[in-house]
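Missing here: one protein chain of the complex. Every other protein chain is in place.
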Amino acid sequence: CLTLAAGTTCAQSNVTLYGVMDAGLYQKQLAGGSRDRQVESNLMETSQLGFRGTEDLGGGWRGLFDLSTFFRPDLGAATRGIPGETFWSKSALVGVAGDWGTLRLGRMSTPGFLNMIRFNPFGASSSLSPTFLQTYVGSPTQPMTTGSGATDSGWNGSVAYTSPRLAGLVAALQVTDNKSNGGRRIGGSLSYSAGDLAATLSVEHVQDAALTFPLWDTALAGAVPPYTAHDLKTWNLGASYDFGVVKLFGQAIDTRMAGLRAGRSQDIELKTYQLGLSAPMGSGRWLLSSARTGMQRAGAQDLHRTTTSLGYGHDLSKRTDLYAVVMDDRMTELSSGTGFALGIRHRF
Amino acid sequence: CLTLAAGTTCAQSNVTLYGVMDAGLYQKQLAGGSRDRQVESNLMETSQLGFRGTEDLGGGWRGLFDLSTFFRPDLGAATRGIPGETFWSKSALVGVAGDWGTLRLGRMSTPGFLNMIRFNPFGASSSLSPTFLQTYVGSPTQPMTTGSGATDSGWNGSVAYTSPRLAGLVAALQVTDNKSNGGRRIGGSLSYSAGDLAATLSVEHVQDAALTFPLWDTALAGAVPPYTAHDLKTWNLGASYDFGVVKLFGQAIDTRMAGLRAGRSQDIELKTYQLGLSAPMGSGRWLLSSARTGMQRAGAQDLHRTTTSLGYGHDLSKRTDLYAVVMDDRMTELSSGTGFALGIRHRF
Partner (left out) sequence: CLTLAAGTTCAQSNVTLYGVMDAGLYQKQLAGGSRDRQVESNLMETSQLGFRGTEDLGGGWRGLFDLSTFFRPDLGAATRGIPGETFWSKSALVGVAGDWGTLRLGRMSTPGFLNMIRFNPFGASSSLSPTFLQTYVGSPTQPMTTGSGATDSGWNGSVAYTSPRLAGLVAALQVTDNKSNGGRRIGGSLSYSAGDLAATLSVEHVQDAALTFPLWDTALAGAVPPYTAHDLKTWNLGASYDFGVVKLFGQAIDTRMAGLRAGRSQDIELKTYQLGLSAPMGSGRWLLSSARTGMQRAGAQDLHRTTTSLGYGHDLSKRTDLYAVVMDDRMTELSSGTGFALGIRHRF
């Protein structure tokens, strides 16, 4: 076997094996849904295993790669559960970096996804983050067309450039070919940070696609037949300010889609707003986040969803924490749902 | 690349990469079956690759995880060959441990399976251990309803507790939700060890399931249609005593099933007994094990299977051994089979 002490670092470090294991107990109930109790994976963060490395190329240049897979511990399954998901769906990239920035090729998370998880206190929790649920997760009780979700958190066939930090600003640009994903895609972000303030503006545009979004709850007006989007554009402005006793988060996300339903063209607009905070207490922190999405469509009723999560994360160490979260989920015309999660996350 | 010397250990050890590679030549012939000669995987132990780690949390507490996959070297395949098997089917668990015991969540081997492999000299050999063949392996020539096999060696969606050792006793309990496997499951074991004696009593109960067991050999009475079990309970008592020149093993396993065949309810009872020994000789050991299973069913003939394996394992090192095994397999109304295996196992 191959065993190494934690925290070993070397000047010429080469390959790092890293990962996250997250599992817990979940009483799941989304708006309009039944109440299920189960052992569940990935409540606070999606479990992952990765291999990454850097190489000093001299002259300030570095080579780099990252290859990583998602999995679900409760099932021993090698995916997040998305149909057609590939094994190395978290990242599979190679690149070079220097004073001039970083250039990467392959599959990787998008600027818009990274912005979404950065400015909500529940981060990349696909089960408990109100923003994540309302923008990236399709569900049986989700009356919204999930604007960003069908485009996935990562894009295949990408070329991405990230600038160095200049006057507190970092710019990122990611483009894809038009064969590796649905449609041709471009995304970018501009991030600013100074002291306790951080903010990112991102935009993503998917063209020439045919992404079909079922409205799962067929009792809702305009739910049938499914909608097929050809053009999607998402703007996302997120910001945080750390006052020390509390860190505040805010997000405003706008997605516009042009597409077809039943052979007739229909435009859809989704607006999501999120406010949240995290507050250190003891050897842990309180987390609170509330997000609201409104969907406007020609020829159908407007729909609204409001999701609020309150939780506490207790650090057993820098790498291991326990968490307990309650979530309230409400949508137009549906019964409200109350969820409860209790879990453990271990980073390695 | 990332290379490390064997046997490196550290106080704060973190991640360990480990595994087993097992391949050999196999002349396979089970009772009632044809004789096949082939390069085969996993004759003495199922090949596996895993990543596990522990973290010192202070105060005697530890965090831990284990993520591991089975594979077949002869085909380069990432599974044992069980339909629907997930990639991380050996284990995918995270937990904490302390003076009070160990608590784990995820997918993991069951108390009954661990008991089965512990008290037969061929251990976890799914091809050559008489007990393993008779309780966990379905086969074209297996006339038995494989009582434990359809429930797999590991259970999804598990919460498991293992006690510390008190007065030679260790207790283990594992429960699952009723969504992650077929049925709701609970298993437990009580183990005792003192000096050269070791013994474990385990029980597993699967409720509200619908597990279908074909009786592969359709020439046998009551083989058609397949049987669907709704409730399974397995008791297993195993023990070993090490006399030095020889170590003796014994197992008594009782499985009772309630289910349906052709729309009519039928109860099935399986009793398995095993006796075995291992005897050190030279730089290796002799292995001998014989198991007999009897199946009783209402309205059909009783069936019996007797399997005996004799082998020698030669250690090339502490981590690598060669093995040669002959196996005799007999069942009611079927022609007897004689198998021969020659292989190599390397642990890393």
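Labels for the chains are A and B, by order of writing; each one numbers its residues from 1.
Here is the rule we use: contacts are C-beta pairs under 8 Å (C-beta built on N, C-alpha and C of every residue); 3 or more make two chains touch, one makes a residue touch a chain.
Worth saying up front: this structure is predicted, and the values here are computed from it rather than measured.
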Note = Missing-chain contact, candidates A:177, A:196 or A:302, resolves to A:177
Task = Give the residue, chosen from B:39, B:197 or B:224, that touches the chain omitted from the document.
result = B:39
Inquiry  = Under the stated touch rule, tell me which residues of chain B contact the chain that is not displayed.
reply    = 1-7, 14-15, 17, 19, 21-25, 36-39, 41, 47, 49, 71-78, 87, 316-317, 319-320, 343-346, 348
Inquiry  = Across the whole complex, list the residues on chain A that are touched by the chain not included here.
reply    = 1-2, 4, 6, 8-19, 51, 53, 55-58, 61, 63-65, 67, 86-96, 105-107, 154, 156-159, 176-177, 179-180, 348
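Methods note: only the chains that are shown with their structure count from here on.
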Ask   = What is the distance, in whole Å, between the centres of chain A and chain B, each centre taken as the mean of its C-alpha atoms?
value = 40
